[in-house]
Structure formats: C-alpha cells, structure tokens
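Removed: one protein chain of the complex. Kept in place: all other protein chains.
Here the chain labels run A, B and C in written order, and each chain numbers its own residues starting at 1.
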Amino acid sequence: MFKKILVANRGEITVRIIRACREMDIRTVVVYSDADRCALHVRYADEAYGIGPAPSVESYLVGEKIMEVARKSGADAIHPGYGFLSENYRFARLAREAGLVFIGPPAEAMESMGDKVQARRRMLEAGVPLVPGTPPLEDIDEARRLIAGIGYPVILKPSAGGGGKGMRVVHKEEELASALEGARSEARSAFGDDTVYAERYVTKPRHVEIQVLADNHGNVLHLFERECSIQRRHQKIIEEAPSPFITEETRRAMGEAAVEAAQAVDYSGAGTVEFLVDEQQRFYFLEMNTRLQVEHAVTEMVTGVDLVKMQIHAAAGEPLPYRQEDLRLEGAAIECRIYAEDPDNDFLPSPGKIVALRVPGGPGIRDDIGVFEGYEVPLYYDPLLSKLSAWGRDRAEAIARMRRALQEYVVEGIKTNIPFHQRILREPAFLAGDFDTRFVDERFLPQEEGRPPEDPERAVIAAAILAYWAEERAALKPQAGSDRETSAWTRAGRRDATRRWGG
Amino acid sequence: MFKKILVANRGEITVRIIRACREMDIRTVVVYSDADRCALHVRYADEAYGIGPAPSVESYLVGEKIMEVARKSGADAIHPGYGFLSENYRFARLAREAGLVFIGPPAEAMESMGDKVQARRRMLEAGVPLVPGTPPLEDIDEARRLIAGIGYPVILKPSAGGGGKGMRVVHKEEELASALEGARSEARSAFGDDTVYAERYVTKPRHVEIQVLADNHGNVLHLFERECSIQRRHQKIIEEAPSPFITEETRRAMGEAAVEAAQAVDYSGAGTVEFLVDEQQRFYFLEMNTRLQVEHAVTEMVTGVDLVKMQIHAAAGEPLPYRQEDLRLEGAAIECRIYAEDPDNDFLPSPGKIVALRVPGGPGIRDDIGVFEGYEVPLYYDPLLSKLSAWGRDRAEAIARMRRALQEYVVEGIKTNIPFHQRILREPAFLAGDFDTRFVDERFLPQEEGRPPEDPERAVIAAAILAYWAEERAALKPQAGSDRETSAWTRAGRRDATRRWGG
Amino acid sequence: MPRYMVEQAGIVYEVEVRQRGEHDYTVIVDGRELVVDACAVEEYVCSLIVNGVCHEVHYSQNRDSFSLLISGEHYELVARNRRSRAALQGGAGLVSGRQLISAPMPGRVVKVLVEPGQRVEAGQSLITLEAMKMENELRTPTEGTVSEIAVGEGDVVTTGQKLAVVE
Partner (left out) sequence: MPRYMVEQAGIVYEVEVRQRGEHDYTVIVDGRELVVDACAVEEYVCSLIVNGVCHEVHYSQNRDSFSLLISGEHYELVARNRRSRAALQGGAGLVSGRQLISAPMPGRVVKVLVEPGQRVEAGQSLITLEAMKMENELRTPTEGTVSEIAVGEGDVVTTGQKLAVVE
C-alpha cells in the first residue's frame, strides 16, 4: 500500500480523499493556490505546498507544478479528485512516466472515453446500446424504411448543424414527409447543406448512471445506479440511489451494459457510465466519466462500500474484495449539492465570507463540506460548498431526513441554494418520482416564479422586533450605529451572563 | 398517529427526538428552564414553553409543570427522553390519567424493573440468568458444599454491608476457611452482624447490553447487543455494536434471554437489558433500563432501524413492522460521548462559552449534538455535549473513521474529553478488543499519567509564533493589548482581504 | 410605545412593540395582540416564540431594510418607525432615464461589451462578469446611451460597485 498520496485538487473532494487516506493510515500531501492557504483541505492534510496564483490555469491545472510537489514531498501516488486534471490523460501519463501511481484508469481508457466519437464507436462494438439513428436520409421512401427500423417518435437533425436549428420531432409516419421537407429547407438556409438524419427521440428522458469498479486483474463490478434527472441547466443538483423509476430488470440490464462498457476499454478503478432512459425503460449510453463522481456518496450509503478507498486499493494493484453477488442495495439515499448561489436572484454565484455555519447531523445524515465558519469563499473556483446526503430505509424516509436536515443547515454571510432544495423536496411530482431531466427548468422553476412567501406575519413581527433592537442599540451607543459587531446578540449575551451569575 | 408530541427533556436527546418527529411530520413541543431559553432544543422545536428556574428540581423534574404545558399546547403524547422523568413510573401514570400517551413501557413494567429486588425476583422466575449466589453461610462445611454448586472463584459479601467492606475474593477451596473467618470478623466489627453469603466472582467482567423493542400486541424483538465496557468510574464513555468479544452463540442466547426478560414484565416500546459477561461467555442479568439509551445510535447504525421512530409507532399502538428474522447486523459502529470536561485535569467539568465549533463529517460519521457555536454550556446539567458515532464495514474501519473524526472535531472555549478518546482509540489493547469494565480506571489511566506529550517541537514553534504575533499586535495597537477580539485572526483576515482584492 | 410601519410584498402592516421583560414582548399587528418571546441566539440569527410557536429567523439588515430567511422562505421587508413613515410612502423609485448598473456579486470583469456614447437597447448586455466558473452577462433594463463605463477588463469588483451608467 502507498505511504503518501498527493491529492491534486481543492475543496470538499480533497477533504473527502484525505479522510479516506487518514482512515487507511496513508499520509496526504496537498497543493494550494495563493487564494487557498487557509482553506480546509490545507488544514486537514499532513503536508501542503503552494503552487502559485489563484486562477486555476496558473495553479491547479498546471501538471508540471503538481509533479514538482510530488517529487519534493516523496509521494508515491496522485489522486486527481474530480474536475481540474482528473480526466486529463496526458497528466496521467506524465505521472506514470515519473514513476508515480495515478489513481484512476489507464491513460488509454481515459483517452478513449474522453473522445466522444471514439467512445460511441467502442461502445457500438461492445454492444452497449446507443440512441438508434440512421445514416443521412436520401429520400422519403428510404426515410420511411430506415425510420420504421427505429420506431417513432424520431427527431430529424441536420448533419452540419447544431443549436437546435433544423430539428424536427416526428411522432408518426404521416407527419414524416412534410417534416423532412421542412427540416431540409431550414438546414439548407441555416448551414448551406440540407443533409438530414434521424435519431430516436427520447421522450421524458431520465439521466441514470451506473457506478462501476474495476481492478487491475480483469474484475469489473457495478454498484447499481444513481438517478440524476434533477438538473438545472444541465447541471445535476439532486441525486438519488436507487432510481425511483427503473425496474429491477432494467437495473440488472444497465449494470451489465456498464460492466461491458468498462471491459471494452480495459477499465480500472472507479468510473461512471451515464445513460439516458426513456419512458419505456429503454436505455442509451451517453458517456463514461473516468473518475470519481460528485454524487458518489449516495452509492456509498446504499452499498456500504467506500469508493475512494476502493480506488486506492485498486490503484495499488489489489484485487477487488467483493464479488458482484456480495453487493446489495440497502435502503435509499439522496444527495443535495449545496452551492454558494442565490436561488431568489437567478442563481447568481455568491462568494464571500461565511459568518456563521451550522451543519445538520443526527440519524442517516452525512455532510461532506469543504468550508468552515470564518472562511471566505473565493470567487475563483466552483461554488460547491458541501454535499448533504441522507439515508433511509426507503426513499420516503431518506427524503424526510433530507428535508429536516436542510431545515437545520445554517450558512450565514453568503446565499446558498438550501431554500431551493427545500422547495423541491416538498414538490408532489418529485415525491411521486414523476420527473425527467427537464423537470426543474420546465415545470418547477416557472411555477415557483412570483409565488408569495408563506406566513408573512412571522416575518413582519421579526422585522419589527429587529427594528426595535436597532433603535435601542442606537440609543444606548450612538457612536456604534453602523457597527455590525455590536449586535443585539452580543448585548443579549452580556445580559444573560449578568443575570445568570447574579441569580 | 400523534399530531403533537411534548418532549420533556433538554439537550442532545431532545434534538434527537425532535428530528424523528419532524421526519414523521409530527409537531413538537418542548419545555425550557430559565437557563435554556436559547438552547438548541428550543430553536429546533415547533413550540416551546418556559417552566421555571434553572435547577432541574424546579423545572425539568416537576411533572405537574410539564403536564400543564401538555394541556396548554394540546399535545397528545409525551416523550421523556432519558434521565429526568424517563424512569419515573408515577409521572407515566400521571400522564396517562390525563389522557396523554406516555411514550415508554407500561407504568407497571417501569415499577417492576425500577425496584432492584423485585426485578431480580421476576427475572429469576422468568429463567433469566442472574449471578449465582448462596443463602447466608452457616458454617465452613455448608459453605464448602454450597460454593461447590456455584464454582470458584467466588466473592464473600456481608449481608448487612456495602461499600466493599468485609468482601473477600476466594479463588480455590483451600482458601475458603480463612477467608470466611476474616470476612465474618470484618463484617462483625463493621456492621455488628457477621452474616456472610457467597456470589460467583465475575472475573474480567464485560458490560454487554441487549436492545429490545416491543409493541402493544405481544411482539418482542431484540436488536442485538452493545458492548459498553469502556467506562470511567462506572460511567460509560465508548460503546460499540457488535461486541468484539461475544460469540454468535452467546449473542443469540443473550438476545433470547433479553426477550424473555421483556416478556416477563409485559414490556412495550424500546428498552435495554444489561448483562455482565464473564471470560467464559456466561452472562448475568444486571438491570433493565425502561427507556431509550444514550448509546442507541450504534444499534441504529448496524441495523438501519430508527429506534425513536419505533418507540413512537409502538406507543401509537402500531404493530412492529419487523420480525426477528428481518433484522441483520450490518458492519460495526462505535460511539464516543463528548463531555465538557478536562481530561488533563482529573476530568473536572468544564462549563462555559463555546467560542468555536466544527463537527466532523464525511463517510460513516454521525454527530448528535445539543449545542452550537456561541452557546454557553450551563453548569446546571449533564456535561454531555454530543455523541459522535462512526460506522464501518468492520470494527477496524469503524474505529479508523472515529479516530479521524475525533481529529476533525473542534470545540474551543471549553475543555472536552476528545483528546482522551483519541488516546484510547490508539491503545493496542482496545484495538485488540482485550478489555473489561475496569480497563480505563485500572489499566489505561495509570499508564497515561505522566506521559510526556509527543513531538514537543511543533508546540515550541507554535508558542514562539504566537508570542511574536502578540508582540506585533501590541506594537500596532498599544491600547488593545488585552482585547481578545483584536486577534491575529482578525488581522490576518484583513490582510488577506486586502491582498486578494488587490491582486 | 414604538410603532412601526412594516412593508412586505407591497402590503403595509402597522406594528406596535411593547417590551415586557428581558425576552418578553407584546407585539400588536394591525390591532391583533401577540405574545412574543424574542432572543438573539447567534449573530444574524434570532429565535422568536410567537404565542408558543417557535421561529428561527436568519436575517441581514441594511438600515430599514431586512432580508429574512425563515424555514426556507425568503422575505424582504422595510420596517420604519412611524415618525419616518412619510419616507416609506415616498418610495425610493428609479430616477427615470438614468440607470446605474452595479455588480450584483463580487467577480472579475471578463469583457466590456459597449463603449461610452454608444446607443443600447433594453436588455442588451453591457458587461460580462465572471465568478465561480460562471460568466454572467449584465444587461441594461432600459434603452438609452452609455454615459459611463466605470471598470476595465480584468478588474475585480465587489458587490454593489458601480460598473456603468445608461441615460
């Protein structure tokens, strides 16, 4: 086993990896930019080295600087986390050439899966289902014949195009002729090329992904699925395991397909195969992420497997300690990503100083945070502050726990999307499991707009009391009017102390 | 199901019960003493009512005041937590006479188990094993005969006595005559009565307890054991599930005995049957706690069952949703009780203001806290601040997680026993599972005494830097020398801000 | 007796606050009397018990304006002592014809898309501001002429800082 691992990342994922290393008695080395000297990952690590200016392109993304720290510190392996250099196969190669173990799949697997065209070809060869499509459609008769082999509905797409232009959804054969004509003419005027092909149109698409785990000895396992259809502008915000939508049969078929996908590229370590699933439970390969996933915690909670430790064991050449039949789905888990953003103001990022922080706890709650009270959230990096996860014996219990944990979560000084999560978790369609990837943008957010806040009276009372305190304070200390430090709290605290000790 | 539950307690256990209620959509009512207006349980509850002065005898222990709040708030059930009125059968009766549901066993079961003599008699009748003993020993021949039926070693105890006086451990028959004579004469001079009896002497005793769960329909389950032998002065401080010591056979036999014990008193709700276990895995009934236990979280973690919710369901008259065969022990869990006390100063209590707090998180960690940053820990109540629990696939992983979680735990302003837990969790005998109830007092603490702290150099460097900062600060602001608010932190923060925005 | 005019979502409430004890108040909202226990438990957090019902109130305050978060609900209110209620009724309003474009968050100016003197349409992007890996286009709410650009590309700005003026 490794003696010392360099974690080439920052924030909550670096803290997560340090935790795994510490539990395995492996020393950790981290790197930090000038903006991160006081960040939590530096405080939790065993060793830390600066690597330059705040912008990632001058620090966390510079492979050479990280290799220099690896050499200096005597690390024997590098964990890239996610984001930054985690899917950069050149960096993986650089590390290996320097005699270090890169905790991730072989560079070749990363390269194959990183190139979307190559990835689709490899998956087609391996028999992993892709969204069925046609070659360019020459005429209406050929189009009828080819599309009959796919099944309706289909979407017509210009070969030269992009951005939605020239696309047409066709629900039945009768509509085909006029749609094809329309798509052709629109493609011609938009791209100067009227070549059009058809693809099965995935209605109400779900984003469901399979966690895989492989060792260097040819063993590949899957750890079931994660449901990731709750997205805002294609960004996942809530993830669950298991999916409330797929059947046991689909689960098994997807698991097998994911294992085949991994085997096709000689995969090793942890990876995720992403699929689209349609209303009929047909699933189609989207892409494979050759790294740890943000939402890995929900899988850990329902399987009891520590994915980061498994990555490290696999990278050290150890065989997987489980067989497929050892793994069971226990209960249900859900994760909410806590972002520094303002849900009441178009989700604008909200960097700044966290003046108060209280994380929730109690049964079934896991919090993976990368910040602390007094920390100044820098504006240079991703706004992910924490990942809050909840486990329950079933989905209803997991959601109930998440809801009460969100209510307990206190982050003061910056805005977060916690209230947004609270509202989604009260939404009947979400509770019923009735949603797809367009749910938040097309159904939830529009209905939220202009909704008046509930129970205004409590707010009115609070504002009056706060105004009263402000006046009292101003009367007591006229010179400290604008000083936030001389808050009612300090004053009340002092009063309490007096009374308590006096009595 | 209940609409509104009054939680007649304070601190972390009240927060725990509120969490369960909130997850079940039940409103909560709490009570608070004058010292607790700003306590966490008041902030988390839906309704709160003051019940008088800080000392418990004038507030939390006054059943009538609590009944008055129940009436006023329209609660339909009372959860007593643990401590305070939780084992007071008169209070349970009072509540029931007022038409409220008391979330606990029938008052009769509480009364039977509360009276130690009656409890022993009931257990004897039910066939639950007790420490074997003799009637008073008339002469040496009778003593020889009676003790041969129990087996050596035995302990001779004066019938009239207490406090260890007149007790003699006898390891073999040859020692009996002189020991009996000595015990008699010591008993005579100490108590004026030389009656002496013998009991099997439990060598290396383990404290192992079984969690039981019963409904109002005659169903009784056990949820396996908790190992609670890590005690300081008879106070449990670390608990685990499962016990690293007992065999599967002992586990089953103890579980069955505990179920019999509960059935013997027509038990309902959650309860704990405590046993002593000797080196040969023989076990003896100690007592039954007719309430929730402080250490219930470890059982929840290895079974996935929410014990507080189960208490509420059972009290509402619902049948248990599990059969014994549905319950399985998954992995291992360990709990450390975090107390406000100073382990480096004879464990003196340490009330005061918590000026900084950071709770650990990440995989497998659960924290049940009853305080928050800025809170003044009052001197009137139990010093239990929080219960930190860790789950792992096996005992080694659970301990490794606990160790790293303890390292992350920050409580500033008061002393806690966190460093003490860290040292126990590094102790080879503890890691090997080689301990009994006397381990901490007789083996661990004596060897700790006078141990010099490791790596003094880092402390020397830190002290020099802190002294340097203090001087710098004094030079910059000579008038603010004694003001802790103008700390190096504030200064460094300000500097950082300047640099960051400037660059 | 302090009386306040409190405005929330366009509705104005008349509120009287009478302090009875250390934490004890009687609060009268539009004539309805409530027993309130109010306690400042943390910086920016106060605990209210209104007729027995608990509310944890997270707040920030800017003079008379309060931004509250209670159980995941966000409220914006203005509370003024009756003496100054004339000001409330007067309203802040927009100085018609002159739009101050200020930074809604701290960030780095990535692009300045217009020049002083340039004619702009309502909704046109003026400046691209980057924060936390996201680019945000700042637009003018009204048409007009750019009379001032207060920042340059690459500048780091703080919340509320003036970026441009459109008249």
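Methods note: contacts are C-beta pairs under 8 Å (C-beta built on N, C-alpha and C of every residue); 3 or more make two chains touch, one makes a residue touch a chain.
Quantities reported herein were computed from a predicted structural model and do not represent experimental measurements.
Chemist: Considering all chains of the complex, which shown ones does the missing chain contact?
Modeler: Every shown chain touched by the left-out chain: A, B.
Chemist: Looking at B:131, B:297, B:406 or B:440, which residue reaches the missing chain?
Modeler: With B:131, B:297, B:406 or B:440 as choices, the missing chain is touched by B:406.
Chemist: Which of B:28, B:350, B:386 or B:437 touches the chain that is not shown?
Modeler: Touching the chain that is not displayed is residue B:350.
Chemist: Of the residues in subunit B, which ones touch the absent chain?
Modeler: 340-342, 344-345, 348-352, 355-356, 379-383, 406-407, 410, 412-413, 418-419, 422-423, 452-471, 484, 487-493, 495, 499
Chemist: Touching the absent chain: which residues on subunit A qualify?
Modeler: 29, 37-38, 42-43, 45-50, 72-73, 372-374, 501
The rule is simple: only the chains that are shown with their structure count from here on.
Chemist: So, comparing C-alpha centroids, which chain is the farthest one from subunit C?
Modeler: B
Chemist: Please compute the C-alpha centroid of subunit B, do the same for subunit C, then give the distance between them in whole Å.
Modeler: Distance between chain centres, rounded to whole Å: 48 Å.
Chemist: Between subunit A and subunit B, tell me the centre distance in angstrom, where each centre is the average of that chain's C-alpha atoms.
Modeler: For subunit A versus subunit B, the centre distance works out to 38 Å.
Chemist: Centroid from C-alpha atoms only, then distance subunit A to subunit C, rounded to Å. What do you get?
Modeler: For subunit A versus subunit C, the centre distance works out to 31 Å.
Chemist: Could you list the positions in subunit A whose residues touch two or more of the other chains?
Modeler: 356, 407, 489, 493
Chemist: Could you list the positions in subunit C whose residues touch two or more of the other chains?
Modeler: In subunit C, the residues touching two or more other chains are 39, 41-43, 156.
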